[in-house]
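All protein chains but one are shown at their positions in the complex.
Take a look at chain A:
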Amino acid sequence: MTKLIPAPWWSAFLLCFWLLLQNDVSVGTSLLGLILAILIPLYTLRARDYPTTLHRPLLAVQYFLILLVDIVVSNLDIALIILMPRKRIQPALIEFPLDLTGSVPITILASTISLTPGTISAELGRDGRSLLIHALNVQDPEATVQQIKQRYERRLKEIFQC
């Protein structure tokens, strides 16, 4: 089983992707999708030099839903700042100490930061232990860091167990 399907989540993702691309669920498309979902990971597995395991798939779904809500909130937030005539904003460059290790979790965290309210990840520190964040409008930078830690980093830590 592990030999045939070395990366089950990846295969599941590829199958869903294929069905979305076809925009049609029938025996034929599902079968072809299933074959592709098994063959592609087998062929490309050698190129994956970052072993990552999804330990808590349900938590990952929850994380994704939280992210969706936050993206909508951040959109409204930024729209408000843009539309407010001459509203003074207080930007800041903040250093965010990382507790996560591993390239995949850090990439996900950095993308999350860029998609959520008022922050963009700008650079990963040379030692890989901190992220530089640009925040558009913060009064209390420490609170922003704590919020990201509580809301996203803690969950990612649990999902990937690192």
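To be clear about the criterion, contacts are C-beta pairs under 8 Å (C-beta built on N, C-alpha and C of every residue); 3 or more make two chains touch, one makes a residue touch a chain; residues count from 1.
The criterion applied here is as follows: contacts and distances are computed from a predicted model.
For the omitted chain of this complex, the UniProt record lists the protein as "Na(+)/H(+) antiporter subunit G", which is one of "Na(+)/H(+) antiporter subunit G", "Quinol oxidase subunit 1", "Branched-chain amino acid ABC transporter permease" or "(2Fe-2S)-binding protein". The residue touching the chain not shown here, chosen from A:A7, A:A37, A:I94 or A:L156, is A:I94. Seen from chain A, the chain kept out of the figure touches residues 17, 20-24, 71-72, 74-75, 78-79, 81-83, 88-95, 110-115, 118, 120-123, 125-127, 130, 132, 134, 136, 141.
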